[in-house]
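There's a structure below that I have some questions on.
With one protein chain held back, the other chains of the complex are shown just where they sit.
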Amino acid sequence: MVFNFNLLDLACFIPLFPLLAFVAVSLYAHRDRKLSHSLVIGGMLVALLLAQIVFWRAVTLPVGGGGRAYESVNVHWLVAGEERLTLGVYVDPAAAVMLFIVPLLCLTIFIYSVGYMPFDAPQVDPRYSRFFAYLSLFAAGMLGIVVFNNLLAFFISWEIMGTCAYLLLGSWREKACPGFDEITPREAGLKAFVVTKIGALFFMLGLALLYTEVGSLAYRDIFNPETLKRLASTPFLGTSTATVIALLLFGGAAAQSAQFPLHVWLPDTTEGPTPVLAMIHAATMASAGAFLVVRAYPLFQAAEVGVWAIGGVPFVAFVGAVTALGASLIAVVQHDVKGMFACSTISQLGYVIAALGIGAYTAGVFHLVMHAFCKTLLFLGAGSVIRGMERGRQQTHAYEFEEQEDAEGEREERSFDPRDMIDMGGLRWRMPRTFWAFLVGGAALSILPLITISFWSTSERVQGVGVASVNVLSRPDFWMLIVAAGLTAFYTARQLFMIFAGPPRTGAATHTRESAPSLTRPLVILAVFVVCLFWLGIPADFPLIGGLIPNWFHDFVGSAIGAGAQSTARLSGGGIAAHLQFPLMMGLAFALGGLLVGWLVYGLKPMRAGEMDRLEAGMRKLHLGWLHTGLRKRLYIDWVYRKTFVDGSIWLADALDRFDCGREEGARGVLDGLVNGVGSAGMVLSDAVAWFDTRVLDALVNRLAWVFGGLSNVAGWGDVHMMDASVNWMGVAARQVSTGLEFFDLRVIDGVVNGIGKTVRSLGGWIRPIQTGRVQRYLLIAVVTILALVLTFFMILQLNI
Amino acid sequence: MTLQQILFLILSVITLIAALMVVTLHNISRVVFGLILSFVGVTGLFLLLQAPHLAVLQFLVYVGGVFVLLLLGARHLDEADNGDPADGETERKALALLHVLRRRFAVVLAHDIFGPNDREGNRPRFGIALSAALGAAALGALLVWTILQHDWVTTAPGPVPIDSLTALARTLVAPYAMALPSAVALLLLLIALIGALSITRRR
Partner (left out) sequence: MIYGIPLEWYLILAAVLFCIGIYGVLARRNAVVTLMCIELMLNAVNINLLAFWRYLEPGGALGQAFVVFVYVVTIAAAGVGLALIVALWRTHATVNLEDVNRLAG
């Protein structure tokens, strides 16, 4: 079995090791907690090693025709008659980049989880090992999405991730009292599962349509130009097949990446443990949705998504921009550390989708990658802050009597939530490393939308229309993204100042300490990566800092769609057209303005203890309190969904139940009534037949009997008068004979009969003990009898032959 | 010795040892384990016989269906020792014999087979066990001798066609083949289901 082995073939083993770790932990190691987390981290390390090998090999691959994609078809996977599906690896630049970041992020999250989840509690907590097992499976699913070469394996890994998200979010499922968002962890997990399943439904419909049209789900069959051209020109439901498939796939991606209107599950995930949130929001699940669009990008290009243009903007980009703006508005008013990040994730993913929708492929991928790093860093930092607050709370309870006369006494009566930013403050000096990590992550997150906008405004699609005629300012999605960039900067500044600046606002905040190294070391590693990777992707035309380093990212990733080495051309070519600089300047102004406003509101005079959130106070003063509440409640979208879908389904089920069974008090349901009616009809019918029988048939029979009665009377007369004499004489003679026979009968025949009976009874008495009533004895007798018969049979055969 | 022969030997040894575990051991957990091991062994043998679809079916039906059923049954119907008295002479003689062989594995195994009443109260009585073993052994010897006597395969068997699954599907469903038996089989399952339900219904 000789075949060409390429280092890139190793990619097929990358998801294997976390999967093996999952199997090993759930089957064998679940009692030993140290072994569990060691196995999981070990599996991830191996995956990281392999991924790095694959990545560096992929980077050095020469550019082939149609971009740098490596594929190796390994195995025939599902065979059903003549249909065969193959399974193999597909490594193109986007996948290589994801392979670089995903194992790294997952590994840092795992190491962080060891310190974050309480594991040396006195009693064995079986959930600890299960938690790590599910984390490993989650990572395996994400790696499977990245590595495999057909959409069916993609979908299967997608579903694995969805299941793991549900399992992990419900980790604290016995926490029945609702948390910050008035939803219990169990409901949150269920909600995430259900909403992403709606997306999976769309995804599956898209897959089915794709398979019907193309006959295969492998990337090399779907994404080659002839297939795409055919799909784009086949009409379907009024537009082309490619459009319908792209929209269906986008539905799946939108649910997974929490785009409007399927974003409702993401903010509620804050009920789960923080490392899980980091995985879901940053490293894996939400990124997977965007990755689907990245993967299927040629399909999206071929689809006439412009037909669905809204206000001159393609549909996908519009959804992304709306999400970006809406989510950042909601994020501004959140109090919960994790909740803010959740809304921020939705907003940033909106940026990614918007970039991909408008054709800025490189921008989208870059934003995705950097967001993954930044968000992981920020979530892990948030976890560190939360742990610090909890520790401070424990300390405070020890000093409870001392604190009573303090000004914040009234504050303490409110139920303490370590996630509420109102209760924090002044953590800069108490948790310095966490602070710097937050700073790096926050700064990167504020600048990131700018980079994307700058990519975006100089992207192929916008520019390709014609440099002179493009008016970026007239596009609504541009404005939405710019405003969202400003808001991003604002809420990042708000958060930084609320948590870290000024005096601590509660006793808990006063007594926090820096977290254990197992929590802060991953933060440091991630911060370093964020700073370094940032430089690799800045476009050449970015004012001030662009062009310092060649845009390696653009070259590498852009070669997937043949964008070519644009950055080097720019580097040498000089500046960009003046009218395209204006949007960049606007974006910069908005972002810096957002930071400035944030500093003015929150940083100039940091919040004191007992003070309401300044934004809230300001809005109430401007009679915009209703707006604030609306944004706090996330624009009431959850409420709408609950009233319509959830309550509607319950009402429908109730109505159907009433239709079927009816109520207890006597009102019969329609179906039951029908069934009972059929039964009653049957009974009525049988009554009628019975009546017919008794009245009609019996009357006939009686008449007939009367006739025969008459006949028999005549015969009786003849018999009595004539036959009787002879009969009587014969009878006397017979009596004599019978006496003789009786003697014979009694003595002889009875004797014989009784004798037989006695014999049988005694025989029975001998044989009865065999009938023990025990089945197995009978079976034994059967087996022995069969053997005897067969042996006899054989002996007869042998003797005769 | 080709690879497949070795594989066959390994699989058949596993299956037989597992079957022996089922019929001799008394610890219900070990019996259950032996059962599943035997099913897995048979699955392997099916794969060796180049019937992968039936191997999957075997796995699903037996491990997924029958095994789960029996596992639940064995767990829930586990009964306490109902005080079966010892069988007397033969039993004591056997125990004495075993005390002589002092090796650990044999003692443990024998304890399993011949030891004092454990939770299930399942000790074999030598009389019935011996006669059953003799009967089964005789039957086995007879079958094996018959098999070896006969000349089964005269020509070399052909390969399995690629679309054997399609052919199987057609056979099971086509009216000119086995549509009627399939319908009857489904009816049988329905009746078995209804029967099982009605037997176990609580009044």
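Chains: A and B, in written order; residue numbering restarts at 1 for each.
One rule holds for everything that comes next: contacts are C-beta pairs under 8 Å (C-beta built on N, C-alpha and C of every residue); 3 or more make two chains touch, one makes a residue touch a chain.
Here the structure is a predicted model, which means the values were calculated and not measured.
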Positions on chain A contacted by the hidden chain, ascending: 768, 771-776, 779-780, 783
Interface with the undisplayed chain - residues on chain B: 2, 4-5, 8, 12, 15-16, 19-20, 22-23, 28, 31, 35, 38-39, 42, 45-46, 48-51, 53-54, 57-58, 61-62, 65-66, 69-70, 73-74, 77, 79, 82, 84, 120-122, 124, 128-129, 132-133, 135-137, 139-140, 143-144, 147-148, 152-153, 156-161, 164, 167-168, 170-172, 177-178, 181, 185-186, 188-189, 191-193, 195-197, 199-200
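Following the convention adopted for this analysis, only the chains that are shown with their structure count from here on.
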Residue ranges of chain B in contact with chain A within the complex: 128, 131-132, 135-136, 138-139, 142, 163, 165-166
List of chain A residues in touch with chain B within their complex: 79-82, 776-777, 780, 783-784, 786-787, 790-791
